[in-house]
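A protein chain is absent from this complex, but the other protein chains hold their places.
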Amino acid sequence: MTSPHFTAADIAQHLGGVLRGDPTVVITGLNRIEDARAGELTFLQNARYARYLRQTQASCILVPADFPEQPRPGQAFIGVEDPYRAFVAVMPLFVPPAEPPWGLRHPTALIDPTAEVAPTAVVGAYCVVGPRCRIGERVVLHPFVVLYQEVVIGEGSVLHAGVVCYPRTVIGKRCVLHAGVVLGADGFGFWERPDGGLEKIPHVGNVVLEDDVEIGANTTIDRSLAGSTVIGAGTKIDNLVHIAHNVTIGEHTAIAAQTGISGSVRLGKRNRLGGQVGVVGHIRTADDVIIEAKSGVSKSLPVPGRYFGSPAQPHYAALRQEAALRQLPELLQEIRRLREQLDELRARSDASHQQDG
Amino acid sequence: MTSPHFTAADIAQHLGGVLRGDPTVVITGLNRIEDARAGELTFLQNARYARYLRQTQASCILVPADFPEQPRPGQAFIGVEDPYRAFVAVMPLFVPPAEPPWGLRHPTALIDPTAEVAPTAVVGAYCVVGPRCRIGERVVLHPFVVLYQEVVIGEGSVLHAGVVCYPRTVIGKRCVLHAGVVLGADGFGFWERPDGGLEKIPHVGNVVLEDDVEIGANTTIDRSLAGSTVIGAGTKIDNLVHIAHNVTIGEHTAIAAQTGISGSVRLGKRNRLGGQVGVVGHIRTADDVIIEAKSGVSKSLPVPGRYFGSPAQPHYAALRQEAALRQLPELLQEIRRLREQLDELRARSDASHQQDG
Partner (left out) sequence: MTSPHFTAADIAQHLGGVLRGDPTVVITGLNRIEDARAGELTFLQNARYARYLRQTQASCILVPADFPEQPRPGQAFIGVEDPYRAFVAVMPLFVPPAEPPWGLRHPTALIDPTAEVAPTAVVGAYCVVGPRCRIGERVVLHPFVVLYQEVVIGEGSVLHAGVVCYPRTVIGKRCVLHAGVVLGADGFGFWERPDGGLEKIPHVGNVVLEDDVEIGANTTIDRSLAGSTVIGAGTKIDNLVHIAHNVTIGEHTAIAAQTGISGSVRLGKRNRLGGQVGVVGHIRTADDVIIEAKSGVSKSLPVPGRYFGSPAQPHYAALRQEAALRQLPELLQEIRRLREQLDELRARSDASHQQDG
């Protein structure tokens, strides 16, 4: 494969940006500013990364339109309104998006005769499509996707290699499921027998992803006891997240990696959950709740805002507690001093009283 | 597919329950009380959910036999001893359990000629069954199950899509392994060389699941250095759990999602571990230990009971500490006041002594 290459002038023209420095410098790849080498294009995201500007070997840098500095010899700056978005706009020049083989039914794919697959959908190698599944237009199933019976996938959704959907899973339009995602495994529910043994509670519900949902690699979402575990439209979930049975997540919520949501939780719209957060079962959050990484949410959060800690508290209270905690060892010494001085004072006072008396 | 439908009277009869309200109302599906719509059957699990009773659109509700309220017009209540269990008893009417294709050897399955597969076992599409494996009666292997050599699976166990069992894994009877489970990967053990490099310690042990074990999606259990990593009979493990090499887990223990058990740990019988718990290596727990979510267990817990926190402490001590922690910022101010007042008192006392002297 021959690498693509463009001059800085080509890229400035493509972006409608203002070029400073050498217009003839040749660009053959993209990189982040901290790693960029000669021949690469990068961008200056924000002030935080300005220190990299002096040391980067990048041949061309997308900068804010009003950026005051000048490129070094043999380097070009391209002034644009939003360097990050301009960088993304340049990506397809260097890494052309692969055009899926629309309409492919790979000869090794096993498609049940009762399944309905839209003409443009792609069913990749070794996919297994169960009875009565319905697959929309321009859906792409990468190799080894397994759909148990009666799975429905809306148009334009992409399921990466090895995704497994249990019976009756419903996936909306334009969803992206990364490799290893499991939708619809049994919820973790058991009755405890008097002898401490555990009796499985059957689950006959399903998982429903609304439109424009993205799910990260190896994330698991369990099916509901009955009815549906629901992920709201536009919600984005990172890798290795666990969503338990009967959960409902509002629209446009983002959940970072390794977070776990326990059974029957209802998260509001536009929530933002950091990584490794845990949410206890049966609670609710308001819309516009932000929960910072590693927090443990132990009760409902009915008020929008930022929360932190384990148990999670309003951000300000949690920070105040954390600061106090850092002072705790010194505090112990201060209390010991208070005790000594108080005892001394009391002894003195007792002596003086006795004297008086 | 035509939806099943029954009248409230049909269901009352099926359950031997007492019907109140409209016996002719038609039920076509099941749902949880907070989501149920017209035409659906639900159940009133406990007092916590009573608030949903007024707002649910459910056409039929399973209630405790002595429940005092009456259904609305066009609604039916069915009084039963245990509404949750009655609900589960009704499930098969609406979602008939799929009968596996007993005895199937899917033509795409690759079964090593030295493997023994019981006549009734199901080997699904694209399964790979390695040399000298032994698969019991009524075992179901869903698509893409990979069994390396010498894996043994007891009768009635179900392995969902994409489960991987490394060499010599032993699975008992009636186990359920959800999609993406990996049993028997190498334990994470290394020798550190003087230069800080890491030298892999080979692992030749295996993983043993006793009877009636259930393992959640994408959970991983590593094989032992030698001998076996053992999961006791009746134990249930949720999604994305990590069980390290050389671990032994007692019978009838339950482990919630994203919990991690480090190497050589021995958990007792009937333990209950919440989600995102971490257990440090080489420790033991007694039987009947309960460890709450997000706890970090840093030493053995030889006494049955409830534990919480990081490091985990007896529940009462942990709650007491947590409550004290919440008061810490106020405490800091109180200590500052004590200091000021004490200093003032000492100054006064010094002055008075000087006066006296």
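Per-chain residue numbering starts at 1, and chain names A and B are given in the order in which the chains are listed.
One rule holds for everything that comes next: a contact is a pair of C-beta atoms (placed from the backbone, for glycine too) under 8 Å apart; a residue touches a chain by one contact, two chains touch by 3 or more.
Remember, it's a predicted structure, so these values are computed and weren't measured experimentally.
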From B:Val213, B:Leu240, B:Ala254 or B:Leu273, the answer for touching the chain not displayed is B:Leu240
Touch assignment to the omitted chain, from A:Gln258, A:Thr285 or A:Gln313, lands on A:Gln258
Note that subunit A touches the absent chain at residues 1, 29-32, 35-36, 42, 48, 85, 87-88, 91, 94-95, 98, 108, 125-126, 142-144, 160-162, 176, 178-180, 214, 216-218, 234-236, 238-240, 252, 254, 256-258, 269-270, 275-276, 288, 293-294, 322, 325-326, 328-329, 331-332, 335, 338-339, 342, 345-346, 349, 352-353, 356
For subunit B, residues touching the missing partner are 110, 126, 128, 132, 144, 146, 148-150, 162, 164, 166-167, 180, 182, 185-186, 188, 190-191, 195-198, 200-202, 204, 218, 220, 222, 224-228, 240, 242, 244, 246, 258, 260, 262, 264, 276, 278, 280, 282, 296, 310-311, 317, 320-321, 323-325, 327-328, 331, 334-335, 338, 341-342, 345, 348-349, 352
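Here, only the chains that are shown with their structure count from here on.
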Whole-Å distance, C-alpha centre of subunit A to that of subunit B, is 24
